[in-house]
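Notes follow once the structure below has been shown.
As you look at this complex, bear in mind that one protein chain is not there, while each of the others sits in place.
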Amino acid sequence: MNLLLLLVSAILINNFVLHYFLGICPFLGVSKKINASFSMGIAVTFVLTLTAVVSWAINHWLLIPFHLEYLQIVSFILVIASLVQLVEMFVRKTSPPLYQALGIYLPLITVNCSIMGLALLASLKEYGFLETVVFGIGAGSGFTLAIVLLAAVREQLELADIPKPFRGAPIALIVAGIIALAFLGFSGMIKP
Amino acid sequence: MPDKSLAGEFIKGLWDENPIFRQLLGMCPTLAVTNALLNGLAMGLAVTFVLISSAVLVSLVRKLIPNQVRIASFILIIATFVTISDRFMAAFFPALSKSLGPYVPLIVVNCIILGRAEAFGSKNPIGRSLVDAMGMSLGFLFSLLLLSGVRELLGSGSLFGHRVLGAWFEPWVVMLLPPGAFLSLGILIAAALFVEAKLKKRRVL
Partner (left out) sequence: MSLPARMMTVLTAVSFLSASLLVGVNILTVDRIAANKQREIEAAITHVVPGTTASSKLYEEKGFAVYNGRDADGRLAGYAIQSSTGGFQDVILLLVGTDPEVSRIRRLVVLDQKETPGLGAKIVQEGAFLRFWEDRDCREPLTLRKPPVAEEELKPTEVNAVTGATISSEAVLAGVNGALTRFRQLRREGKLPAEDRNAR
């Protein structure tokens, strides 16, 4: 039951993009088309879940027992970079069409704040193993939801006459702000 | 590309190639910590430290590092400096460290830093890299302060924690919340582009 609440919280109440501001670069950069956004979302969810597992393992089997918590930042980022590299090689070997579809997005995931952010937040909140995995899945799903929503609106905006200074990033941010406002309504869903 | 003077390298980071308003890099911490001027200032200073230190170090060792491992080396160097600033802040400014939360460690994935190391530090001598980093840091700090100023003033009626707007002002709490961050940044970027267009028109005429 607790895990379900955690999942709902990660997707809706404390949405990774709209509440924690993690993953803004791809959020703004990739959200011009719904299809691309959805692919990006799936890729990110996959890497997030994988990272959740590995970061928990490193934290609990290496850093904490040996009192090396201060090496957290260095170890996490190196692991994430390697993980993304491995995922890219794996996807290229096993499914060339998928690799074609995801293209440049995969290497970009390394500097996606949400991956590092997930590892750090899960560590900060002292989640157990299962909680961390659920948190990862929830974070990725929340990211996918947010980016697809933004892409849906932006595709419509293509047909609108937007004042010059607002075209591109500014109007995307304003739309994101309105979506974030709507998501605020999800707060308090889980009664204490 | 024309050879810029050192002064030119410095100034470009403030406006023309401002990391946030023009290059749209480093958004995550910008939106997250700008709900108060003090937080924006602290984040800006932390990023300045990491950006300058890593740019200088990368430029120092750029001839020694083989191409294939350069990204890994850069990441290691940046992560080291980020850890140093995070620990330093936790030791000497615990309250600030608490409000900034996980966003100080997140500097390590701030696109600005890796971007500058890759695009500039690895290809230019120390002098130029240092000046470029200084310009970028100042531009980033400037944008953070601008956004924090707007958000704190409208969201709490205060600046740096001191109430400046009288009791007649009912704070716009939404400014302190995520939607306010998105909206403020969107409008500020649009304003920057507007000013830029007006300046260009005047230069041409």
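When the chains are written out, they are named A and B in that same order, and each has its own residue count from 1.
Everything below uses one rule, namely that contacts are C-beta pairs under 8 Å (C-beta built on N, C-alpha and C of every residue); 3 or more make two chains touch, one makes a residue touch a chain.
Only a predicted model underlies this, so the values are computations on that prediction, with no experimental measurement involved.
Asks: For the chain that's not shown, point to the residue among B:Ala90, B:Met134 or B:Leu159 touching it.
Replies: B:Ala90
Asks: By the contact definition given up top, give the residues of chain A that touch the hidden chain.
Replies: Within chain A, the residues touching the omitted chain are 5, 13-14, 70-71, 74, 125-126, 187-188, 190-192.
Asks: Could you list which residues of chain B touch the chain missing from the display?
Replies: That gives, for chain B, the contact residues 64-66, 68-69, 72-73, 76-77, 79-80, 83-84, 87-88, 90-92, 94, 155-156, 171, 173, 176-177.
To be clear about the criterion, only the chains that are shown with their structure count from here on.
Asks: Report the inter-chain centroid distance for chain A and chain B in whole angstrom, where each centroid is the mean of the CA atoms.
Replies: A distance of 22 Å separates the two centres.
Asks: Which of the residues in chain A come into contact with chain B in the complex?
Replies: Within the complex, chain A contacts chain B at residues 18-25, 28, 70-74, 77-78, 81, 110-113, 115-117, 120-121, 124, 163-166, 169-174, 176-178, 180-181, 184.
Asks: Taking the touch rule as given, give the residues of chain B at its contact with chain A in the complex, in rising order.
Replies: The touching residues are 24-25, 27-29, 31-32, 71-72, 75-76, 79-80, 82-83, 86-87, 101-102, 105-106, 108-111, 114, 174, 177-183, 185-187, 189-191, 193-194, 197.
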